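Note that one protein chain is taken out, while the other chains of the complex remain in position.
Now for chain A:
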Amino acid sequence: MAALDIPDAVQVARIKRQARSNWMRIFYSRTALIGLFLVTFWVAAALLAPVLPLPSPTDSDVMAMGNPYPSAAHWLGTDILGRDILARLIFGARTVLSVAPLSVAVAMIVGITMGMLAGYYGGWIDTVISRFSDIILAFPVLVIYVILIANIGPSVTNIVIATTIASAPGIGRITRGLVLGLKEQEYIAAARLRAENTLYIMLVELLPNCRSMLIVDACLRIGYTIITIGILGFLGLGLPPPNPDWGGMVKESVTVLNVWPLMSLIPSAALVSLVLGFNLLADGMREAWKP
């Protein structure tokens, strides 16, 4: 027994050393694993959508319209126009999983730039950026989306623009706080002494040290953005048809909720599961990367 214990202890030590590399630590959190599973499931479904043996997400099956319940031909049933719900769900995942991360990526770039400038330079640059952020943050988020999208029209570009306007100030505020704490560190002083240029200090010295907080924040924001895209779809401000869009699917079928509740329940549940995936993943990362 004792002889067997020694390699075990060595293995444990090696696993622990590996776990110190940040990404591996996520796998020790059960919640993060569940989140990762949910996200991976939908990403895989979205990627494989064209090769899966699915009916078309936009064609109506007239025969199914009278009986939209799940059947062998339509595993999750059909919607009010006789379109296959499973196919619309999976093709809808493609939309949501491309638009939400794209919007958040753009918002992160803008927000991090704002926060870096405000935190690093301080002074009037900080005042201008912070005041502007305060004004945007005083709006209820959804009101920004509704006013913007109702006026400039629903499209992928406009959703990206609206997300950037609504989220960049918040990201900027987080980054600014992090930079304010970091810029007094010795290694920043050392970099200045080496006469590194400011861009180098920001991108190579400061940014990597804000990484873990910003990745967690981005993960949470993808979840919120998926919710927002869903809400916009539900309000009738989503991506124009025939793009399948989860919020839009709920909106189309909510009027017949008391006859065919499945039509609304399934896309709602899909949306909740994906958002839950991102939120659990973010929570797991935060726990794993706690300083």
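Note that a residue touches a chain if its C-beta (ideal position, glycine included) is under 8 Å from a C-beta of that chain, and two chains touch if they have at least 3 such contacts; residues count from 1.
The criterion applied here is as follows: contacts and distances are computed from a predicted model.
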For this session: Write down which listed name, "Peptide/nickel transport system permease protein", "ABC transporter ATP-binding protein", "Cytochrome c oxidase subunit 1" or "Formate dehydrogenase", is the UniProt protein name of the chain that is not shown.
Result: "Peptide/nickel transport system permease protein"
Exercise. Looking at A:52, A:143, A:190 or A:203, which makes contact with the chain not pictured?
Worked result: A:143
Problem set entry | chain A residues touching the omitted chain (full complex) | 31, 134-135, 138-143, 146-148, 150-152, 223, 227, 230-231, 234-237, 247, 250, 254, 257-258, 261, 264-265, 268-269, 271-272, 275-276, 279-280, 283, 287
